[in-house]
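Note that one protein chain of the assembly has been removed; the remaining protein chains are unaltered in position.
The first chain written gets the first letter, and so on, giving A and B; residue counts start at 1 in each chain.
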Amino acid sequence: METAKKTGMTIGSRDELKAYAAKVRAEMAAQKKRVLVCTGPGCLANGAEKILDAFRSHSIEAVGATRTGCHGFCEVGPLVRIEPDDVVYVRVKPEDVAEIVEETLRKGKVVERLVYRDPDTGRTYPKESDIPFYASQTKVALSNCGAINPDDIGEYIARDGYQALARAVLDLSPDEAIEEVLESGLRGRGGGGFPTGRKWMFARQAKGDQKYVVCNADEGDPGAFMDRCIMEGDPHSVLEGLAIAASAIGADRGYIYVRAEYPLAVARMKNAVKQAKECGLLGANIFGSDFSFDVTIKEGAGAFVCGEETALLASIEGKRGMPRPRPPFPANEGLFGKPTIINNVETLATVPAIIRRGPAWFRAIGAESSPGTKTFAVTGQVANTGLVEVPMGATLRDVVFKIGGGVIGGKKFKAAQIGGPSGGCLPEELLDTPLDYDSLKKAGAMVGSGGLVILDEGTCMVEVARFFMHFTQRESCGKCVPCREGTKRMLEIMEKIVAGRATLEDLDTLEQIAWVVKESSLCALGKTAPNPVLTTLKYFRDEYLAHIVDKKCPAGVCTAFKSYVIHPELCKGCGKCRRTCPAEAITGETKHPHVIDAAKCLKCGACVEACAFGAISLE
Amino acid sequence: MTPVEVAQRKFERVNEIIEEHGREQSALIPILQEVQAEYRYLPEEILTYIATAMGLSVATVFGVATFYAQFSLEPKGKYVVRVCDGTACHVRHSMPVYNAIRSKLGLKDGKYTTPDMMFTVETVACLGACGVAPAMVINGEVYGKMTPEAACMIIDTLLNRDGDN
Partner (left out) sequence: MSVQQKVIVDGLSVPIEGERNLLELVRKAGVDLPTFCYHSELSVYGACRMCVVEIDKMGIVASCTVQPQPGMVVHTNTEKLRTIRRTILELLLANHDRECTTCDKNGACKLQELAKRFGVADVRFGEEDLDMPLDRSTPALVRDPNKCILCGDCVRVCGEVQKIGVLDFSHRGSEAMVGPAFGKQLADVDCVQCGQCASVCPTGAITIHSDIDRVWKAIHDPKIKVVAQVAPAIRVALGEEFGHEPGWAEPGKVVAALKRIGVDMVFDTCFTADLTVVEETAEFLERLVSGSRERLPQFTSCCPAWVKYVEQYHPEYLPNLSSCKSPQQMFGAVARRFLSRELGVEPESLFVVSVMPCTAKKFEAARKEFAVDGRPDVDAVLTTQELARMIRETGIEFDKLPIAPFDLPLGVSTGAGMIFGNSGGVAEAVLRAAAELLAPEKKSGMPQTQLVFEEVRGLEGVKEATVNVAGNEVRMAVVSSLGAAAEVLRRIESGEAVYDIVEVMSCPGGCIGGAGQPSPSHLEVRRKRTEALYDVDTMQMLRRSHDNPYIKALYDRYLGDVGGETAHSSLHTSYGTRRRIAGEDIRFSAEEVDGRLSVGVCVGTCCYLHGSYDLLRGLMDRVNREGLTDKVDLHATFCFEKCEHSPNIEIGGNIRSNVTSEEIDKIFEEEILARLVE
């Protein structure tokens, strides 16, 4: 990681903040061009650092090359954007850099071959804002992601950073700050959708000499990476949001609990805390007020359940991450028994914009009951994998087709899995469902943290449900009986179904246990664990019946319904497979084609590996 | 350094780590994380020592160490290969990648580490690199858009690298 740029100054008042913002803006304006290399998780894995190095090896006057957080359009990464032209290059390789330097940076021309080309229309889009993937998005939480160097607090400040904190600390009373958040209608982006302002109000009203604010950055939903991208791309927005929350409830200590699987996010957040401390935006008497605030980064240790707030608190306390019953709610008895609020990364990253621009601005975006925007990680069998932010209430269809570009390879859309292991699978007929808390809940899914996995016609929905059951079963903390034992038995039945061994009675049992787990589990992990099974049962019941009654996997995915076959035209009769087969399922005379007895076959695949002629396959 | 000195140094590190973090229970997880970074796993006697030094019940420390997936009470290989089996990777066929690596390294039922302590192969529930699914990470380095063949080539590279030593 780059060493943090030292601001070399302390910001002790709003005037100093403004003066510093002006200074950085002036410095940036002096650069004729800025090269923004995306180092989001996708681009990083595709070699973004090498591209950045390549740019830096060319020293061009008045051009700054910098790494940024995720630009969102992971599918076509590594991405390079040139400002102020708004030109974006896709699938850039280090060897392309010289040409970009020569043509774009020196001559101001666009390198056509590196520009995004719509695979359907063939149209090219040199400017990022014109690309359909970006055109339908509204960025609030992600507004700085991809636009600034996350390791430089100056760039954040230049984009009005920490002005919301200044306003919250200097202009607003804690109650006024909470009132603004309440009025904005902001609801928790981590899953439940509880009104953020209400949470703050409870914690403010709770009695206690010591209070805490905690940022839940334990983004465990498989298929979700928006919190990771926010922390990696715009860490100061999270810090600023957390500081505003702290000043509103009267806390002087904050924790950010980051998933251990995100080492870069941890490093960026730590660096951001360090920089904020250096210039006095964290620490004692912020902006010369009597508000003091310090932040500690805590790394998780690999437990999905720690995304549940009481489990997360237990983990910070150094205990097994097991949820406890609520009440008492953390707002009254939280971390170390003290009043505590826990907000998710995206929620906190949204807060500064609300305080800066006012609740009315925020309410004007999104749906009536769910104002604002929501980020989604669009993945799976979708043309444009990436990170997107849309107004709440945008339809699933908009996200999948307008932004996501539809299903990859021209296949047919089958379902969208939304909300991760707690969410559900929505079929084609629900494509017009608005993406907001209440509509999704009605459909049996949930916003969750915003993972949106697109599944095409080649996907077996029963297998997908089994996959999620496997996940939740493995991640159950084991405390309450319904979740610990129930998910285990549900998984057993799901495994029986995909193996073609289940009966209709098993299906009844599955539905009954699913209901009990949902109704009686202790925490949200258990209460939502059956959702993937329940929604697939609701919308794709015929697939279950096909596995159970017809002993078929309609999507042709489940291997149990396939068998190994020796193709006589390719078999030389060498006998190697016969000798390898542990079940003695293969017979045949030497130099004559062999056959597999399907009844004896264990489907271990040893024969396939043994065959030197490629004569055996699974069909 | 001789192996004895290395072992001594590791133990000294354990003590430094405890000193740095303090002895409150809230420091336990960071301490275990850093100690695991030293030993590549959490040896029983070191866990007992940590409990002693922090004034915690050994059963409590054991309970925490076995709760979190990150901690291992068994030694891990020099290379820890973690194949992402998050949803995005799963639907883009991560399991064949995982199975190919296991089969290449001859890992069978219930075994995750090769006998020569070179490789540990595991799955991980989402690395957050869904954009390049299926993904895997080897000692912190992320590899995207994996196929069984590509994964095996990477393993080969690592095998050769160590063979040259």
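The rule is simple: contacts are C-beta pairs under 8 Å (C-beta built on N, C-alpha and C of every residue); 3 or more make two chains touch, one makes a residue touch a chain.
Owing to the predicted nature of the structure, the values given are computational and were not obtained by experimental measurement.
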Item to check | Which residue of A:R324, A:K538 or A:H567 touches the chain not shown here | outcome: A:R324
Item to check | Which residue of A:M231, A:I513 or A:C611 touches the chain not shown here | outcome: A:I513
Item to check | Positions on subunit B where the hidden chain makes contact | outcome: 2-5, 7-8, 11-12, 15, 43-49, 51-53, 55, 57-63, 66-67
Next on the checklist: Residue by residue, what part of subunit A touches the chain that was omitted?
Outcome noted: 303, 320, 322, 324-327, 473-482, 484-489, 492, 509, 512-513, 515-516, 519-522
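Here is the rule we use: only the chains that are shown with their structure count from here on.
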Checklist entry - So what's the Cα centroid distance for subunit A and subunit B, whole Å? => result 23
Checklist entry - Hey, which residues of subunit B end up touching subunit A in the complex? => result 24-30, 32-33, 60, 63-64, 67-71, 85-92, 124-133, 135, 140, 142-145
Checklist entry - Which of the residues in subunit A end up touching subunit B in this complex? => result 40-46, 74-75, 77, 219-225, 228, 259-263, 298-304, 315-322, 336, 377, 379-381, 385-387, 417, 420, 451, 453, 455, 459, 464, 467-468, 471, 474-475, 477
